[in-house]
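The structure follows.
The complex appears here minus one protein chain, its other protein chains still in place.
Now for chain A:
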Amino acid sequence: MDLRQKVIDLLTLSKEVGDLPSSVSSPAEEQLGLSLAEIKSFDRDSLRALQDTCSDPDSQQEVFDTIEAGFVDENCNGGRYQLNKFPSVIDLNYIRHQRQLLGIQLGCVTNKLYTMIYQKQTCCASELCKVLELQENLDSALEICTSGRNHINQARSNLTAASLGLLAHYRRQHHLRKITKSLKTIQTLGKMNERVQELLGEQNYAAAIQLIVEGQHVATTYRHFHCVAQLSSRLQDTMELAEEQLDVGLSKSCKEFDSDQYGKLQQAFTLLGKQSAAIDQLNLHFASGLQQQTLLLLQKYAELSCSNRSSANLDVEVATDFHKFQFHELCKFIASKLYVACLSELSTTLWKITLNYNQIHQWHTDRPTVDAADIMPSVSFEQKFQHGRTRLWQDVQMKIRTLLSSFDVWHLSTDELLDMLDIVETLVEMGKQFCQSNSDVLRESVRQQSINYFRGFHRGKLDELHVFLENESWEQCPVRSDFNVFQLIEFRFLNQKDKSLTCNVEKPSDANFYALGSVLSPFLSRAISSAEDAIVSPSEISESTCECNDERKIGCGSPTPILANTTLSVLRLFGRYIHFMHLLKTIAFDVLICLNQLFDYYLYAVYKLFGAASPQDATSPKLRAVLLKIEETLISTAAPGSAGSLEDAVAFSPSLSDKVSCPKVCLSSQTDHPNHFFGLKLRLVAAESVVFLARQLELLRPNLLDLIPSSKESLLQQFFSQITSVAHDLRTPIFSFVAHRYLDSEHVTNMMSRVQWEVKEVMSQHSSYVDHILQVLSDYDSSVLRVCYPQILPPEIYNILWDQILRACYHTLLDGFSAVRKCTNEGRALMQLDFRHFQVKVESLTRLRPLPDPSIVETYIKAYYLPENSLEKWIQEQTEYTPRQMMNLLQCVSQGSKKIRLNLTSFMEDLDLNRR
């Protein structure tokens, strides 16, 4: 290339050189007058020279060496360079020389060049050939390339269009598929509602909720579809519906727990994430369910009782609409006969509710182990359940209390009351199991009702006793000699209790009201157990009846208990009261007080009938105090006659409702008549029946002690010590009347007044009145013995009768002696004789030992002998004699001296004043 370039440069240089002379030389030739032909001739010359020189290499080299560097320089324009080299004064020779030189040089160079070119020509030609060949190859390659390209392009264009179309199709297909799928889903979504309803219908709540939740998910996914918005709102509705259904299911669970069903519900709530809310809801449902069910039940019973009532009264209008009433209002409509049934059913209903609650709770306590994630909320669940339990039980108590308190318990029979108590006791026990509740509300209300009932019961029994007493004839009721209260049916429970004590105590704690599979209401158990009692009893009947049948024993030897029919009634009442104490342990002491009142009333009645008319001193101060207390607390003082019967007395004066009027009986025809021995037999029965009662109470004392709180024991002991002594004290006033009436003291004193006491000699024969008295006493003894024939008069009575009549005799004698105003010492001796004789004879007449103290008579008689000063002292000491007796004694003493009499009288009067 270098070479070539040089060649090219040379060529162009030569051209320029060639051109230059033509363009520049013309003016110069003109100037110089130099013609071209001349130059050319120069060139020829030079060429020749050149050729010469060139033919010789040495000279050639010399030429080359002379070539100035300026011409060799590539960038040099040779012409300009030469021109520049010319000196300012142009010397033609010089130019010619130069021209010649230059021409030689040129010729040399050209020669050299041509030589060189010639040398290289073949090489150049062959190379050119190669170049041409190469060019050809390139051309063909280009062609192949082009055609290949064309082919490729063609192929490419063909291939891409097809696949793009394919792809586009595919894409569309894909889209369409997606849409179809979506549409299908939406369709399912649309159908879902129906399915959900179906599932709900099948109570497959969880699945339904699951479906809805899924549906909602899907709906959110397909939110961009218009129709889905609608569907989703429908779904929402369904969801709400489902939740309502769930709620309904929940409330159903409250009524009838079904583990599967509840499990489904809970599953559904879990899906909804509303377990906690569900528990709250559940509690609410329980509360409302309780309200509703109890209300329905009460309505039912109210209607029942009303229909009963209206059919009885033929009053159609009574049938009111009970649906409007509240629970507590309905309670008032329940008829007493249906009351226990109603209570029982109410309790059963409440029990079922609590049972359901318990089962649900149980279900929850069993469950959390399954899903561990719920451990945290399960604690709060537990709390909610515990709280719910307490609340629920509170509700239960309130319901029962409302029913209990709205009823006048005394309309119930005892059995019904016991049923009621049993039910409530069961409930209390149940409450303990259900929520460790003490059920104070229940206890208190049942205690209140027990008191109410018992008050009514007691009131009724007092009235009954009143009726018994008014109708009592005080005939002796024949019983076996070893008769005691425990033989009465009413006391049989005491034996049974001992027998069944062990099993009875355990029984309540044993019963688990919430045990699995407890389907039978615990309130039905009472009927069963009472049936058992009925089975147990017949064996004992024979025992208690034999006491009635065995008549042979009566009246042979051993003293038969003397009691009247009313006594038996009182004893039976004792039995029932003690039974009540057993059953109503909370009010046992109140019952005991009432029991005491029965005795008191009986005692009082007997006293009023038989003892009131006896002399004052026959009634002991203690008895008097007791009677006074009874009168204050127990006896209604409604003026007799103003109200006809007992019922009237009560009705007219409600404030006295706790009191009973004293039985009004006219036994005077018997008690006052000597032919009936002043009703001695009746008196005997009455007095002994009181003693018998006291004795029976004494027998019952251990039983009673068991039943009352230990804090009250001392009161009981006091009560017992009182009744026994009082009962014995009562005999005296009852029999003293007989004694005092039997002895006709007036007749005796008359006889005594007729005796001549101013005798002058000591008599050896007693006066006739003594014989009279002794005769009377002898008759008295035989009569007394006859009273109880064929039985033997109890020795205590015999003694009292004798004691009393002797006292009566003493008094009569004292009266007789004190009536004597004039008397001699011998007369006084006669008195002593008479009295001594009387005493000796009496000792043989009676078995009474010791005889009552005769000192009251003896001292009076002997006081006559006292000197004046010691008489004063004696008068001071004596309190037993009446002033009249004293005065008469003084009269006797002071017969001779008026002075003594005056002294003593004034002394007496002073004393009398002082005593007052």
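The rule we apply is simple: a contact is a pair of C-beta atoms (placed from the backbone, for glycine too) under 8 Å apart; a residue touches a chain by one contact, two chains touch by 3 or more; residues count from 1.
Criterion: contacts and distances are computed from a predicted model.
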(message) There's a gap in the complex where one chain should be. From "Elongator complex protein 4", "Ras-related protein Rab-4B", "DNA repair protein rad9" or "Acyl-CoA dehydrogenase", what does UniProt name that chain?
(response) "Ras-related protein Rab-4B"
(request) Kindly state which of the options A:F468, A:Y742 or A:F817 is in contact with the chain not pictured. (result) A:F468
(message) Among A:G165, A:G201 or A:P478, exactly one should touch the missing chain; which is it?
(response) A:P478
(request) Spell out, residue by residue, where the missing chain touches chain A. (result) 410, 413, 456, 459, 464, 467-468, 470-471, 473, 475-479, 489, 534, 537-538, 541, 544-545, 548-549, 551, 554, 564-565, 568-569, 640-641, 644-648, 650-651, 657, 664-667
